[in-house]
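Have a look at this one before I ask anything.
A single protein chain has been omitted; all remaining protein chains appear in their positions.
Entry: chain A
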């Protein structure tokens, strides 16, 4: 439906290898439509920041192409820089300067002057609730205040595409809630597209209109949070066994139960999908008990993004450092 309007971001088959052979991106492609909030969700080292660095003209890909609001990142970085706002994973504000000085310099670098500049800086200080602290050195700011300043810095020149690299990592729950509200407010502005990266499933779920799950430098799933969850028919059932199971045996045992599928092992944890979770659990526990595999804990849940992740990356989101050896093939 959006084919006529120019996409905010188009990245096609980006590949990036760092010295030492680390393949940070391995053919990543995404499209962000004008005005939408697009989430890049993935664990440490998935390639989220690398994607942002390429799209914001900081780094060059080994291969692949990208455009921002129609401007080619590789051949017209100058134009791209005028239409993007960037809030990187690391703050970027000058800690020894005041919040106001940081904003004023940023505005000057984008060519603002005089009354226009003063108005814009005042407006942002007010909007991000930094008015009282405007004259203080940024190093005296709390984590939440610093992050708000970072976002304000990214917005000074009214960009068309805003990149937010982990905007809430390291914030306490209160500051995170405030940041979420701010991002939701920004999302209401139809002329601004936002590309947001996050580790947090609930954050992506809540803020992103569409999202891509990134793993190992490529997109493993893409869609709306609702759509991705809907793909997983049925409930998620997680069983925690008392000891590491004989996977083959338990798989055939559970797999034989009616309406149960997509069995994935992760150490002592076993996850599966069931048409009716509440009905499947007692049968499963009984069957396991009989086979001498005692169950320590059980949870049944409506599908979450975590389950989406598990399905596509073959491992749980939180423990992504240890891939699950078996189990991926069990899906579908």
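As a convention for this text, a contact is a pair of C-beta atoms (placed from the backbone, for glycine too) under 8 Å apart; a residue touches a chain by one contact, two chains touch by 3 or more; residues count from 1.
The rule is simple: contacts and distances are computed from a predicted model.
A.B. asks: Between "Iron-sulfur (Fe-S) assembly protein SufD", "Transport permease protein", "DMSO/TMAO reductase YedYZ, molybdopterin-dependent catalytic subunit" or "Protocatechuate 3,4-dioxygenase subunit alpha", choose the name on the UniProt record of the chain that's been left out.
C.D. replies: "Transport permease protein"
A.B. asks: Among A:53, A:120 or A:238, which one touches the chain that has been omitted from the display?
C.D. replies: A:53
A.B. asks: Give the residue, chosen from A:105, A:118, A:230 or A:301, that touches the chain omitted from the document.
C.D. replies: A:105
A.B. asks: Which one, A:26, A:94 or A:129, makes contact with the chain that was left out?
C.D. replies: A:94
A.B. asks: List the chain A residues touching the unshown chain?
C.D. replies: Spelled out for chain A, the touching residues are 19, 53, 56-60, 78, 81-82, 84, 86, 88-97, 101, 105-106, 108-111, 153.
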